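With one protein chain withheld, the remaining protein chains of the complex are depicted in position.
To keep things simple, chains are lettered A and B as they appear, and every chain counts its residues starting from 1.
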Amino acid sequence: MVTAPDLVIDPSLRDWVLFPILLVMILVGILRHYITLLLQSSPKQLDLLAIREQQSLARGASLRSNGKLIPPSSFQSRKTYLIQAFKNGIFLKDQEAFKNKDEPKPPANPLAEPGGMDQMLNMLKGNMVMIVPQTLLMSWINFFFSGFILMKLPFPLTVRFKSILQSGVATRDLDVRWVSSMSWYFLNLFGLRSVYDVILGSNNSAGGGMDMAGMNPGMMGGGLQPGQDIYKLYLSEAENIELTTHEYLLEDIEDRILEKYE
Amino acid sequence: MSFISTAITVFALLLLFHAGYSAYEFSHYLKHLTVNSNATLPIDIITETIVATGLFALGQVLGADKLRPVSFAKWAKGLEREGKSPFSFLERRPGYMNVTKLREEYASTKK
Partner (left out) sequence: MTTIIDTLRNAHTTSSYLTLPAESLQSLYDTSYKFVTSGAAARSLHPEGLYNVFELHFFLSIITGKDSEASAILTTLTDRFGQDSHRVGVLRSIYLEATDGPVKALEFLSGRQDTELGTLKRKIVILKSSNQTSLYISELLKLVDNYPSDAESWAELASAYLEAGMYAQSIFALHEVLLLVPLAYNINALVGETSLLYASSLHAASSSHSVATEERLLEAVKFFLRSVELCEDYVRGWTGVLVATNRIAAIQKPFSDTSKYKRLYDVARKALTKIVETKDASESDLNAAQLVLKNY
């Protein structure tokens, strides 16, 4: 019942195409990691007023969540102060602009603010580092190894995998287990992440753009987005504080302790 | 992990392995039997498996780390006792350390 294999692969394909592609891709990933490190600009130092503008917002949040720990009078005075301060914009770094806020102003341009410009530039750099080597690699493989069959998977697969595993090979009847050079490239592109983790440690940027989509919302969540009107945030925070009622946690602490220890 | 718990765990693993191997052998033996019996696994293999599992669990429990308090107040008490209070920085304030004074104090007590 032993059938002859339908294709025989020249072992030099393995030695001179399969392994070189893998090796080159790993090396390119490592190179990309270090280039990204080099290109990273250090976070820009904010001036004092900008720091104050951002941190003051957190003050409202901490009063709302932990206000129950301080006596009612203390809470009330803070509440009135913060609401007033937020509404009058005294934490804003740009008092001039605040005074003229009723005048119509052009829509905020993220490029106008220095911080926004930096962020855009950083993203651009990241994308360039990702795209350039990817393009080069792909044309390299396309030029030299287009249409190569490189290996056979040791397990059977359904026909649907054909487009994934045999891109660049236009044969309809070929068994799905055969993998083409272009597909080998894509498999590596998506699958080398864990290899980079082992080589470079888990916070590497060798995977390039793969994690970009996942990272961006987190980056934005921390700081303020450029071009966003912080005064609007202040107003909504003031509203939130106004809605907060004060339940003094220490009101009946004597009874709690007596109950526990008597 | 203490020696006893390691010993129990290793013994339990050996037992488990032996039970698994016996079951394999038994199924192998059934295949070669000419009479078509639908015999079940012998009771001693089953017992061995259960005992091994129990022993393994016992070994793991014996070797577990000391349990730590769940309530914050109890945990804080332990830390306070060992001088590891996570809030001590608020009263020591390393950012505001007065180095001249500390040096003088140290020098005066050393004399």
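The working rule: a contact is a pair of C-beta atoms (placed from the backbone, for glycine too) under 8 Å apart; a residue touches a chain by one contact, two chains touch by 3 or more.
Keep in mind that this is a model prediction, so the values were computed, not measured.
Residue A:257 is the one among A:7, A:164 or A:257 that touches the chain missing from this view.
The chain that is not drawn here is touched, among residues A:18, A:63 or A:182, by A:63.
From the options A:37, A:51 or A:164, the residue with contact to the unseen chain in the full assembly is A:51.
Where chain A meets the chain that is not shown, the touching residues are 45-49, 51-52, 55-56, 58-59, 62-63, 65-67, 69-71, 74, 249-250, 253-258, 261-262. One chain is missing from the display, and on chain B it is touched by residues 72-74, 76-77, 80-81, 83-85, 87-103, 105-107, 109-110.
Rule of thumb we're sticking to: only the chains that are shown with their structure count from here on.
Each chain gets one centre point, the mean of its Cα atoms, and the points for chain A and chain B are 36 Å apart.
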